[in-house]
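One structure is given below, encoded as structure tokens.
Rather than the whole complex, this shows some of its chains in their spots.
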Amino acid sequence: MSEKTDADGRVSETMDADDQAGETAELTRTIEALLFLAPDPLSEKELAEATQAEDAEVRAAIERLAEEYAPGRRGIALRELAGGWTLASDPHAEDAARRLFSRQRVATLTPAQAETLAIVAYLQPISRPEITRIRGVSADSATATLLERGLIEESGHSQFGAVLYRTGVQFLKLFGLRSLDDLPDVARWDPTPEEQAELRDRLLRAGEARAGGGPHGS
Amino acid sequence: MTLASLELDLEIFSGPFDLLLTLILREEVDLLELQLAEVVLAYLDHLEARGELDLETATEFIVLIAALLELKSRLMLTGDDEELLDIEPEQAAEELLARMLDARRYRAAAAHLGELLERERGVRFRAVPLPASLRQTIVQPQDGSQDPRVLGEAIGRLLRMPPEISLRHMGVPRVSVAERLTHLRGLLRRGRFSFDEAVRGADRMTVAVTLFALLELYKRGEVDWEQEESFGEIAVRARVQELPAERMAG
């Protein structure tokens, strides 16, 4: 802090007070940002370490923050919880928040999920690397969601140790099928029905050709 | 030695040439990431070291490297560019210019994105899950509510092949240096002939290999040639062995 030699010394005192206020304001803003970002309550010790400030300074900044977030002033509340401080939404916004976030949603299939499910349905059992090769892009998150929804399930391991998937109990129900034999004949949508090779080989070939644009079957 | 065992030590691959070809065909080595010039240099080093030219191997190499070059250029071009190799210079220049501008445009755009990201440095967003009371409840759809045709359609879409890159005209060398040597020697029996005669109606590859054979005959002291003017006719004649070689510029 700057020390100014002055006739009566009052000026430098004022400066110091201003500096101090400025620093507290700065620290308050930083702590506000940290509390905003943190998923869990932050202790004063954690805040002091992160901001490289003294414990007393941190406490002063939190007091100031508590004034700014005095109940009823804002949509966000400052709370002391579990030995630390945290920001939370004000309960008065609960109704609006429920309208925004809690609408019940019927789980539909995304295009990536439908594609992955189709591959499993027609080629089961099949491993995830094979699904990826056919799609040309990763099928990890689609596979995870389908597993979670019971539409596919694990079915042992391939000779190379990869987990195999088959359709699960929910699958037939969701599509209103009595058995897998009721799956529609792919020939209806086949762009080149004259091809004789196995469906799996053809899908792998097409997938690889699409993914890389590398040399393919001349 | 065969070409297959030519040892390569390249930036993205190290091993024999035939393994490299196998890996390229199996798409385990990305042709787009392979510097073909490196392969040519390795081959030239190899020739240098051996001090002699095996014609069969040379032909095989030329054909393979030409095929790889063509394949690589095709990979980088749009699918409907089948005829690109035969287009006029003006068209080729336009095409190339368009591509250069494209590449330049998006490199500049990338730099701009870098600046935007820099401007946003230090800005963080809150990534905290919603309180349990607000979490979205996902309801399973009713039984039989999904149409199985969706699945068949998806498979149909996945079966579609991208437009094919034709490689029919490449691959197995149809013409060898040895065969072209025989051809040229046959013509030489008449005393002289023009190069145009020797390659009349031939494709580019045959023309290249014939030129290669001609150079070989020249090296062995069997022929000389002369060309009156640039791009004019190349007259080839049998060299009279007793006389000192007359040097002609090609």
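By letter and in written order, the chains are A and B; residue numbering begins at 1 in each of them.
The rule is simple: a residue touches a chain if its C-beta (ideal position, glycine included) is under 8 Å from a C-beta of that chain, and two chains touch if they have at least 3 such contacts.
Model, not experiment: these values are computed from the prediction.
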{"item": "Displayed chains are single representatives; whole-complex counts", "value": "A x2, B x1"}
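The rule we apply is simple: only the chains that are shown with their structure count from here on.
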{"item": "Computed distance of Cα centres, chain B from chain A, in Å", "value": "43"}
{"item": "Chain B to chain A touching residues, read off their complex", "value": "24-25, 27, 30-31, 71, 75, 124, 126-131, 133-141, 143-162, 164-168"}
{"item": "Chain B-touching residues of chain A, taken from the complex the two chains share", "value": "33, 36-39, 88-89, 94, 97-98, 101-109, 114-115, 117-119, 121-122, 134-135, 149, 170, 173-177, 182-186, 188-192, 199, 202-203, 205-210, 212-218"}
